[in-house]
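One protein chain is absent from this view; the other protein chains keep their places.
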Amino acid sequence: MVKYRNVKVPEGINVSRHSPLAELVILSAGVVALFGLLGLAALLLGSTLGRYMPVSWENRLANAVFEERLAAQEASESAVAVEADLQALADRLAPHMNLPEGLRITVHYVDDAAVNAFATLGGHVFILRGLVQRMPDENALAMVMAHEIAHAGNRDVAANLGGVLLMQLVLSTTFGSAPELADQLIAGPNSLLLKRFGREAESRADADGLAAVAALYGHVGGAATFFEIALEQAGETMPEEGPELLSTHPLSANRIAAMRDLARQRGWPADGERTPLPPLLAALGTDG
Amino acid sequence: MIISTLETVPGRSVIEHLGIVQGSTVRAKHIGRDIAASLKNIVGGELRGYTELLSEARDEALQRMIEQATSKGANAVVNIRFSTSSVTQGASEILAYGSAVVVE
Partner (left out) sequence: MEILLHNVDLLVVLVLLIVGYSFGRLAEWRHFRSIRRREDEYGDLIIVTSKTPPAMNVPPETTLVLGSAVISVDYFKRFVANLRKIFGGRLGTYESLLDRARREALLRMQEDARFVGATMIFNARFETSSISKGAKQAVGTIEVLAYGTGVIPRA
């Protein structure tokens, strides 16, 4: 005779014992790490691709991104004149800089008190009023400008763009919100595009800029002025108000030393006759 | 533990029925396997990753069913059946169930 007896089963055999919150934390950390690595890989690959992108593509891109916006900007007559003076200086520097074919340097003057200058896509270099005002002579200004031109010439901007874009592409395809994120990073207030070239790129731009200045003036006097100002400012307003250009660059003291070493190696005279700023530019300093 | 899809264990008679026992699990393969499988889908053929996934899940489900049977004091599970369903894409849920019995 078969007996029938229903026996209760203990709990938890078909349910894994685990803490869901802990699982969430571990998995989230894993996902963040995974996408971090993915993003980093894309950044590196993208910057390599960007650096070797043909100049004509870069120009076309720059047209699409900046030209319209720049054209819409209204500039006063005096600003146009200042810009012309700055452009003239750039045109004198450019032949000494071994720029890639097809890359034309266009200087823009921005009426802003910050002591800053930056290079963006397609050889557009922005010089801010605050910078010009602090420059005692043309040699000092030329060094900063040559440094920025070197960034454009070394394709640092294009590399940056390529890296950021590819990273955005990869991350946004995985997260599925491509347009907004990418837009925010390229044109938004936190635009990555305008800053951060990495230490190596900065040192190279310093060296190339210095070479151009030496070739133009026959000596490297005044080249370190900007960094001396940076050092001096570091004491005052560094934390938040300090110019971005300064805060993201390698330590100014090191750069001054590196430039001095380079000048000695190449046999460039450490100082010589300083060229005064063109009258218009010099005038900016006096009324500031 | 005797596990069988037959109603009885040949040569041994069932002396007691202890009720239904079941084991189940839900498993997924990592996303790389999913991508590989979707590529393999183009040419067809066996999706080894998924075969492996299902057999792992089945083993685990059986194991859990046996655990339930043991806890009931059974020494055999008869009339076992499997059931597969997909709760969510890319994951497989396997259920194994049967009758826990005591045989001579």
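Order of writing sets the labels: A and B. Residues in every chain begin at 1.
Basically, a residue touches a chain if its C-beta (ideal position, glycine included) is under 8 Å from a C-beta of that chain, and two chains touch if they have at least 3 such contacts.
Just so we're clear, the structure is a prediction, and the values are computed from it rather than from any experiment.
Shown chains touched by the hidden one, complex as a whole: A, B.
With the whole complex as reference, residues 7-8, 17, 19-20, 22, 24-31, 33-34, 60, 78-81, 83, 85-91, 93, 95, 97-99 of chain B touch the missing chain. Within the entire complex, the positions of chain A that touch the omitted partner chain are 2, 4-6, 8, 11, 14-16, 18, 20-21, 23-24, 27-28, 30-31, 34.
The criterion applied here is as follows: only the chains that are shown with their structure count from here on.
Per-chain Cα centroids separate chain A from chain B by 59 Å. Contact residues on chain A toward chain B in their complex (touch as defined above): 2-7, 9-10, 13-14. Interface residues of chain B, counted against chain A in their complex, comprise 14-19, 21-25, 64, 67-68, 71-73, 100.
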